[in-house]
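All remarks here apply to the structure that follows.
Now for chain A:
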Amino acid sequence: MRIALSVLQLLYVLLLSPLIFGILAKFEERIESKKGPSVFQPYHTLLKLFKKQSVIPESSSPLFHMTPYVTFTLYTFLTLVLPMITAFPLEFGPTVDFIGGGLTFGAAALLKKIASLDSRSNYSHLGASRAASMGALSEPITVLIFIMLGVISKTNNPYIINNVLQTSSSWYLSLTHWFVAAAFFMVLLIETGKLPIEHSTTTEVGMIDQAMDMEYSGADLAFSEWGGYVKKFLLMSVFINVYTVPFFVPMKYDLGAILLYMIIHFLKLMGLVFIIGLFEESVSKFRFFKNFDYIAISFSLAFLSFLAFYTTKGSF
Partner candidate 1 sequence: MEKIFTLVGFFEILLVLFMQWEVYTKKIITTFSIASYTIAAFLLYIGIVEKEYLVITLAIITAVVRGFFIPWFMKRSIVKDPWREREIRPTLSTAFSILMSLFIVVFAYVLYRITIYSSVQLSAGSIPIALILQGAFLMVSRRNAFIQLIGYMIMENAIFLFEGYIFPGLPFIVEAGIVLDLIGIVAVAGIVVKMMKNSTSDLNESDELRG
Partner candidate 2 sequence: MAYIYTLPMIFSAFGALLCLVRRTYFEEVVSVIVSLATIVAAVATIFLPNFSNTFLYVDGLSKIMLIVISIVYTSTVIFSTTYMKYMENPLFEKNFYYLLMNVFAFTMFFTVSVNSFGMMWIGVEATTVTSALLVATENNESAIEATWRYIVVVSSGLIISLLSNVFIYASIHTLSFSNIMSMHITHADRILLLGTMMAVIGYGTKAGIFPMHTWLPDVHGKAPAPVSAIFSGVLLPVALYVVARVLQAVPVGPLKEFSFVLGFLTVSIAASLMVVQKYYKRLFAYSTMENMGMVLIGLSLGKYAFIGAIVLITSHAFAKSSAFFLSGNILAKYKSRKIEDVKGIFKRMPFTGYTLMFSSMAVTGTPPFGTFVGEMMIIYGILKNFPLFYALALTSFLALAFISVNSKVGKMVFSESSEKVMERKRVGRSIPIINIALAFLMIFLIPQIEELLSKGMVK
(Lines give C-alpha, C1' and ligand atoms only; values in the text may rest on other atoms or scores of the structure.)
Protein backbone atom coordinates (compact mmCIF):
# COMPACT_ATOMS: atom_id res chain seq x y z
CA MET A 1 0.00 0.00 0.00
CA ARG A 2 2.73 2.43 0.92
CA ILE A 3 4.42 1.69 -2.38
CA ALA A 4 1.28 2.69 -4.20
CA LEU A 5 1.13 5.92 -2.21
CA SER A 6 4.78 6.55 -3.00
CA VAL A 7 4.06 6.20 -6.70
CA LEU A 8 1.07 8.50 -6.31
CA GLN A 9 3.23 11.09 -4.58
CA LEU A 10 5.89 10.78 -7.28
CA LEU A 11 3.39 11.26 -10.07
CA TYR A 12 1.76 14.13 -8.22
CA VAL A 13 5.04 16.02 -7.88
CA LEU A 14 6.45 15.24 -11.32
CA LEU A 15 3.28 16.11 -13.16
CA LEU A 16 2.15 19.15 -11.23
CA SER A 17 5.46 20.91 -10.64
CA PRO A 18 5.55 22.68 -14.07
CA LEU A 19 1.97 23.81 -13.61
CA ILE A 20 2.78 25.76 -10.45
CA PHE A 21 5.37 27.81 -12.29
CA GLY A 22 3.05 28.30 -15.19
CA ILE A 23 0.56 29.76 -12.76
CA LEU A 24 3.23 31.96 -11.19
CA ALA A 25 4.25 33.34 -14.59
CA LYS A 26 0.64 33.99 -15.56
CA PHE A 27 -0.10 35.66 -12.25
CA GLU A 28 2.86 38.00 -12.51
CA GLU A 29 1.95 38.97 -16.04
CA ARG A 30 -1.61 39.66 -14.92
CA ILE A 31 -0.33 41.98 -12.18
CA GLU A 32 1.59 43.86 -14.84
CA SER A 33 -1.71 44.17 -16.77
CA LYS A 34 -0.48 41.90 -19.55
CA LYS A 35 -2.29 38.91 -20.91
CA GLY A 36 0.52 36.48 -20.24
CA PRO A 37 1.12 32.94 -21.50
CA SER A 38 -1.17 30.03 -20.79
CA VAL A 39 -0.64 28.35 -17.43
CA PHE A 40 0.32 25.22 -19.38
CA GLN A 41 3.19 26.96 -21.13
CA PRO A 42 5.90 25.03 -19.17
CA TYR A 43 4.44 21.75 -20.48
CA HIS A 44 4.54 23.04 -24.05
CA THR A 45 8.12 24.11 -23.58
CA LEU A 46 9.13 20.76 -22.14
CA LEU A 47 7.37 18.86 -24.96
CA LYS A 48 9.01 21.02 -27.56
CA LEU A 49 12.42 20.42 -26.02
CA PHE A 50 11.87 16.66 -25.86
CA LYS A 51 11.22 16.65 -29.60
CA LYS A 52 14.45 18.46 -30.36
CA GLN A 53 17.91 17.11 -30.87
CA SER A 54 20.60 17.56 -28.20
CA VAL A 55 23.79 19.35 -29.10
CA ILE A 56 26.81 18.86 -26.87
CA PRO A 57 29.95 21.00 -26.83
CA GLU A 58 32.88 19.21 -28.45
CA SER A 59 35.22 19.97 -25.60
CA SER A 60 33.02 18.60 -22.86
CA SER A 61 33.33 15.19 -21.17
CA PRO A 62 30.53 12.57 -20.79
CA LEU A 63 29.71 14.05 -17.39
CA PHE A 64 28.17 17.05 -19.09
CA HIS A 65 25.67 14.89 -20.93
CA MET A 66 24.90 12.71 -17.89
CA THR A 67 24.31 15.45 -15.34
CA PRO A 68 20.69 16.42 -16.17
CA TYR A 69 19.63 12.81 -15.85
CA VAL A 70 21.52 12.25 -12.59
CA THR A 71 20.18 15.41 -10.98
CA PHE A 72 16.68 14.60 -12.17
CA THR A 73 17.02 11.19 -10.53
CA LEU A 74 18.25 12.72 -7.31
CA TYR A 75 15.26 15.05 -7.19
CA THR A 76 12.94 12.15 -7.90
CA PHE A 77 14.51 10.28 -5.03
CA LEU A 78 13.91 13.27 -2.75
CA THR A 79 10.30 13.30 -3.86
CA LEU A 80 9.94 9.83 -2.38
CA VAL A 81 11.36 10.71 1.04
CA LEU A 82 9.96 14.14 1.90
CA PRO A 83 6.49 14.71 3.35
CA MET A 84 4.37 15.84 0.45
CA ILE A 85 0.90 14.40 0.69
CA THR A 86 1.24 12.39 3.88
CA ALA A 87 2.53 13.19 7.34
CA PHE A 88 3.66 9.57 7.91
CA PRO A 89 6.72 8.07 6.20
CA LEU A 90 6.09 6.25 2.96
CA GLU A 91 8.09 3.32 1.59
CA PHE A 92 11.39 5.19 1.19
CA GLY A 93 10.85 7.62 4.03
CA PRO A 94 13.26 6.02 6.51
CA THR A 95 16.23 6.12 4.11
CA VAL A 96 17.30 9.69 4.83
CA ASP A 97 16.56 12.38 7.41
CA PHE A 98 16.59 16.15 6.97
CA ILE A 99 20.37 16.37 6.87
CA GLY A 100 20.44 13.58 4.30
CA GLY A 101 17.90 15.44 2.23
CA GLY A 102 19.99 18.57 2.46
CA LEU A 103 23.04 16.63 1.34
CA THR A 104 21.16 15.22 -1.62
CA PHE A 105 20.14 18.70 -2.66
CA GLY A 106 23.74 19.75 -2.21
CA ALA A 107 24.98 16.85 -4.32
CA ALA A 108 22.65 17.77 -7.16
CA ALA A 109 23.74 21.42 -6.98
CA LEU A 110 27.39 20.38 -6.96
CA LEU A 111 26.93 18.15 -10.00
CA LYS A 112 25.25 20.97 -11.87
CA LYS A 113 28.12 23.30 -11.09
CA ILE A 114 30.75 20.77 -12.18
CA ALA A 115 28.87 20.05 -15.39
CA SER A 116 28.57 23.73 -16.16
CA LEU A 117 32.30 24.10 -15.64
CA ASP A 118 32.73 21.13 -17.92
CA SER A 119 30.84 22.86 -20.70
CA ARG A 120 33.80 25.26 -21.12
CA SER A 121 31.47 28.16 -21.73
CA ASN A 122 32.26 31.53 -20.19
CA TYR A 123 28.65 32.23 -19.31
CA SER A 124 28.26 28.90 -17.59
CA HIS A 125 31.43 29.54 -15.63
CA LEU A 126 30.06 32.87 -14.56
CA GLY A 127 26.87 31.25 -13.36
CA ALA A 128 28.74 28.48 -11.57
CA SER A 129 30.99 30.85 -9.71
CA ARG A 130 28.08 33.06 -8.70
CA ALA A 131 26.02 30.09 -7.59
CA ALA A 132 29.00 28.77 -5.63
CA SER A 133 29.63 32.02 -3.81
CA MET A 134 25.97 32.40 -2.94
CA GLY A 135 25.68 28.76 -1.95
CA ALA A 136 28.73 28.85 0.27
CA LEU A 137 26.98 31.46 2.37
CA SER A 138 23.41 30.23 2.19
CA GLU A 139 24.21 26.59 2.96
CA PRO A 140 25.25 27.36 6.57
CA ILE A 141 21.92 29.08 7.06
CA THR A 142 20.14 25.98 5.84
CA VAL A 143 22.16 23.89 8.28
CA LEU A 144 21.29 26.31 11.10
CA ILE A 145 17.63 26.06 10.19
CA PHE A 146 17.80 22.28 10.31
CA ILE A 147 19.54 22.42 13.66
CA MET A 148 16.82 24.69 15.03
CA LEU A 149 14.13 22.33 13.82
CA GLY A 150 16.08 19.56 15.47
CA VAL A 151 15.99 21.58 18.69
CA ILE A 152 12.24 21.98 18.42
CA SER A 153 11.44 18.36 17.68
CA LYS A 154 14.52 16.67 19.22
CA THR A 155 15.02 14.83 15.93
CA ASN A 156 15.81 15.68 12.36
CA ASN A 157 13.08 13.68 10.77
CA PRO A 158 10.86 15.97 8.67
CA TYR A 159 7.79 13.85 9.40
CA ILE A 160 8.19 14.20 13.15
CA ILE A 161 8.79 17.93 12.82
CA ASN A 162 5.58 18.19 10.87
CA ASN A 163 3.76 16.18 13.56
CA VAL A 164 5.15 18.32 16.37
CA LEU A 165 4.18 21.57 14.72
CA GLN A 166 0.81 20.21 13.70
CA THR A 167 -0.10 19.10 17.19
CA SER A 168 1.62 21.55 19.55
CA SER A 169 0.27 25.05 19.20
CA SER A 170 2.82 26.39 21.69
CA TRP A 171 5.64 25.38 19.35
CA TYR A 172 3.72 26.50 16.34
CA LEU A 173 3.23 29.98 17.80
CA SER A 174 6.71 30.27 19.30
CA LEU A 175 9.11 32.99 18.22
CA THR A 176 11.72 30.31 17.62
CA HIS A 177 9.60 28.67 14.98
CA TRP A 178 8.65 31.87 13.21
CA PHE A 179 12.21 33.13 13.05
CA VAL A 180 13.17 29.82 11.46
CA ALA A 181 10.27 30.07 9.04
CA ALA A 182 11.23 33.63 8.07
CA ALA A 183 14.84 32.61 7.55
CA PHE A 184 13.73 29.67 5.44
CA PHE A 185 11.53 31.92 3.34
CA MET A 186 14.54 34.10 2.58
CA VAL A 187 16.62 31.05 1.71
CA LEU A 188 13.74 29.76 -0.40
CA LEU A 189 13.86 32.91 -2.50
CA ILE A 190 17.58 32.35 -3.04
CA GLU A 191 17.18 28.68 -3.90
CA THR A 192 14.25 29.16 -6.24
CA GLY A 193 15.98 32.06 -7.97
CA LYS A 194 13.35 34.68 -7.30
CA LEU A 195 13.61 38.43 -6.90
CA PRO A 196 15.32 40.25 -5.24
CA ILE A 197 18.12 37.75 -5.85
CA GLU A 198 17.69 36.70 -9.44
CA HIS A 199 15.50 37.74 -12.30
CA SER A 200 14.35 35.30 -14.95
CA THR A 201 15.26 37.35 -17.96
CA THR A 202 17.83 36.85 -20.65
CA THR A 203 20.20 39.55 -19.39
CA GLU A 204 23.36 37.87 -18.23
CA VAL A 205 24.13 40.57 -15.67
CA GLY A 206 21.79 39.09 -13.08
CA MET A 207 21.89 35.43 -14.04
CA ILE A 208 22.87 32.86 -11.48
CA ASP A 209 21.23 29.50 -11.98
CA GLN A 210 20.03 30.11 -15.50
CA ALA A 211 23.52 30.78 -16.73
CA MET A 212 24.59 27.29 -15.76
CA ASP A 213 22.16 25.72 -18.26
CA MET A 214 23.39 27.84 -21.10
CA GLU A 215 25.00 25.04 -23.18
CA TYR A 216 22.22 22.47 -22.85
CA SER A 217 19.70 21.75 -25.54
CA GLY A 218 17.02 19.27 -26.48
CA ALA A 219 16.16 16.48 -24.06
CA ASP A 220 19.11 17.35 -21.81
CA LEU A 221 17.75 20.82 -21.30
CA ALA A 222 14.25 19.43 -20.84
CA PHE A 223 15.40 17.19 -18.01
CA SER A 224 17.47 19.93 -16.50
CA GLU A 225 14.51 22.29 -16.50
CA TRP A 226 12.07 19.69 -15.28
CA GLY A 227 14.50 18.81 -12.50
CA GLY A 228 14.61 22.48 -11.65
CA TYR A 229 10.81 22.63 -11.42
CA VAL A 230 10.77 19.55 -9.21
CA LYS A 231 13.45 21.00 -6.95
CA LYS A 232 11.58 24.26 -6.48
CA PHE A 233 8.32 22.42 -5.98
CA LEU A 234 9.93 20.26 -3.30
CA LEU A 235 11.41 23.21 -1.47
CA MET A 236 8.15 25.08 -1.54
CA SER A 237 6.29 22.01 -0.32
CA VAL A 238 8.76 21.54 2.52
CA PHE A 239 8.34 25.20 3.40
CA ILE A 240 4.61 24.76 3.53
CA ASN A 241 4.29 21.28 4.98
CA VAL A 242 7.03 21.49 7.56
CA TYR A 243 7.56 25.16 8.38
CA THR A 244 4.54 27.34 7.98
CA VAL A 245 1.20 25.57 7.44
CA PRO A 246 1.62 22.01 8.62
CA PHE A 247 -2.12 21.59 9.01
CA PHE A 248 -4.47 19.07 7.44
CA VAL A 249 -1.63 16.77 6.40
CA PRO A 250 -3.07 13.26 6.94
CA MET A 251 -1.27 11.65 9.86
CA LYS A 252 -2.54 8.16 9.34
CA TYR A 253 -3.49 6.10 6.35
CA ASP A 254 -6.80 7.13 4.86
CA LEU A 255 -7.05 7.20 1.09
CA GLY A 256 -9.90 9.71 0.98
CA ALA A 257 -8.06 12.11 3.26
CA ILE A 258 -4.89 11.77 1.24
CA LEU A 259 -6.66 12.46 -2.02
CA LEU A 260 -8.39 15.44 -0.43
CA TYR A 261 -5.10 16.68 0.95
CA MET A 262 -3.57 16.55 -2.52
CA ILE A 263 -6.03 19.23 -3.50
CA ILE A 264 -5.48 21.21 -0.29
CA HIS A 265 -1.73 21.01 -0.78
CA PHE A 266 -2.06 22.35 -4.28
CA LEU A 267 -4.16 25.21 -2.97
CA LYS A 268 -1.57 25.96 -0.30
CA LEU A 269 1.09 26.05 -2.97
CA MET A 270 -1.08 28.41 -4.97
CA GLY A 271 -1.25 30.65 -1.93
CA LEU A 272 2.52 30.61 -1.60
CA VAL A 273 2.86 31.31 -5.31
CA PHE A 274 0.61 34.33 -4.96
CA ILE A 275 2.69 35.63 -2.09
CA ILE A 276 5.91 35.11 -4.02
CA GLY A 277 4.34 36.70 -7.08
CA LEU A 278 3.29 39.78 -5.15
CA PHE A 279 6.71 39.95 -3.57
CA GLU A 280 8.45 39.68 -6.91
CA GLU A 281 6.32 42.42 -8.35
CA SER A 282 7.03 44.81 -5.50
CA VAL A 283 10.83 44.53 -5.15
CA SER A 284 13.58 45.16 -7.61
CA LYS A 285 16.69 43.11 -8.12
CA PHE A 286 19.70 43.68 -5.87
CA ARG A 287 23.10 44.22 -7.31
CA PHE A 288 24.97 40.96 -7.01
CA PHE A 289 27.13 42.13 -4.13
CA LYS A 290 24.16 43.33 -2.17
CA ASN A 291 22.90 39.76 -2.11
CA PHE A 292 25.34 39.11 0.69
CA ASP A 293 23.60 41.69 2.88
CA TYR A 294 20.41 39.80 2.20
CA ILE A 295 22.10 36.55 3.19
CA ALA A 296 23.42 38.20 6.35
CA ILE A 297 19.88 39.19 7.32
CA SER A 298 18.56 35.69 6.77
CA PHE A 299 21.46 34.31 8.81
CA SER A 300 20.55 36.78 11.56
CA LEU A 301 16.98 35.56 11.52
CA ALA A 302 18.05 31.94 11.84
CA PHE A 303 20.40 32.87 14.66
CA LEU A 304 17.83 34.98 16.45
CA SER A 305 15.60 31.94 16.57
CA PHE A 306 18.41 30.26 18.47
CA LEU A 307 18.48 33.15 20.90
CA ALA A 308 14.71 33.26 21.15
CA PHE A 309 14.79 29.60 22.08
CA TYR A 310 17.16 30.26 24.95
CA THR A 311 15.32 33.39 26.03
CA THR A 312 11.89 31.83 26.12
CA LYS A 313 13.13 28.33 26.95
CA GLY A 314 10.69 27.13 24.34
CA SER A 315 7.83 27.88 26.71
CA PHE A 316 6.30 30.56 24.63
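In the analysis below, a residue touches a chain if its C-beta (ideal position, glycine included) is under 8 Å from a C-beta of that chain, and two chains touch if they have at least 3 such contacts; residues count from 1.
On the choice of candidates, all candidates are chains of the complex that A comes from, given by their letters.
It should be emphasised that the depicted structure is a prediction, and the values quoted were computed from it without experimental measurement.
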item	value
Touch assignment for chain A within the complex, options 1 or 2	1
In the complex with candidate 1, residue positions of chain A that touch it	175, 179, 290, 292-293, 295-297, 299-301, 303-304, 307-308, 310-313, 316
